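For this depiction, one protein chain was excluded, whereas all remaining protein chains were kept in their positions.
The block that comes next holds subunit A.
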Amino acid sequence: MTMARRLRTKDLSAGYDSRVILKDISLEVPAGRITAIVGGNASGKSTLLRTLARILKPKGGSVLLDDNVIHDMPSNAVARIMGLLPQSPIAPEGITVADLVGRGRHPHHGLFSRWNAADDRAVTDALTATGIAGLAERDLDTLSGGQRQRAWIAMALAQQTDLLLLDEPTTFLDVAHQIDVLDLLVDMNLSRRTTVVMVLHDLNLAVRYADHLIAVAQGGIHCQGTPADVLTEATVKTVFGLDCRIVTDPVSGTSTMVPIGRHKSGSVGQEAQSRK
């Protein structure tokens, strides 16, 4: 069971080198819930996540974790509270699944401490939770894309943090594996009350799986709130520059977005085109 942590930003500006991408962002991540950050390409959603995760230094303002400025906290202390699965982590050649997942225990060790029973338990739990206990001795390069993503998530789980940040955890996965990974995150959220923050490309999956949505556009937060509040035709138009219809998803009962393009969109599409 995890502790409820308060992660928020105050007048945060973020970017790379001299380029400021996001300005004056104030947000609070709801504790114990699943938050999805959505937005168009190059909108700054990954920048926001990486700044929250203490990877990028803010250009202005601050990220606060339990009221402490996160960039003033020791890196090891942060890593015991908050984990991050980056967008494209590198798999060292020849590393086994158990070895990779074991790397997640790093923040719980000092310079001279040794691997112990608690580490073993954490790794085993992580492997079991992600359903890859049977693959523990396999080389990571011999796994399928979906299995490999589970292994990376297991590494973040073995870190045993109250907060877990994920940068597009479903990219490069086919649709079945995308659902699989998202279900897994919900399992964790329900069983451990882990606070999850993730950047998601697929707006409809974000709406279905998240409790809280943050839509990033034009260098700031366009809107945030429950998926039902955020997902409107107007929001999609501003955030993605896309015409759409919002309908009810017959499976989940949540809203879902149906895009309108120039082709293959019936009479609505022709209407949209003539308006341009």
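The working rule: a residue touches a chain if its C-beta (ideal position, glycine included) is under 8 Å from a C-beta of that chain, and two chains touch if they have at least 3 such contacts; residues count from 1.
Keep in mind that, in the parts below, contacts and distances are computed from a predicted model.
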Inset, instruction - Name the absent chain as its UniProt record does, using one of the following: "Indolepyruvate oxidoreductase subunit beta family protein", "Response regulatory domain-containing protein", "Na+/H+ antiporter subunit B" or "ABC transporter permease". - result: "ABC transporter permease"
Legend entry - Given A:G94, A:G241 or A:G266, the one touching the chain that is not displayed: A:G94
Legend entry - Residue touching the undisplayed chain, where the options are A:G104, A:G146, A:P169 or A:P227: A:G104
Inset, instruction - Out of A:Q159, A:T195 or A:T256, point to the residue that touches the absent chain in the complete complex. - result: A:Q159
Inset, instruction - State which residues belonging to subunit A touch the missing partner chain. - result: 50, 53-55, 75-80, 82-99, 101-104, 106-107, 109, 111, 115, 120-121, 123-124, 127-128, 133-134, 136-137, 156, 159, 165
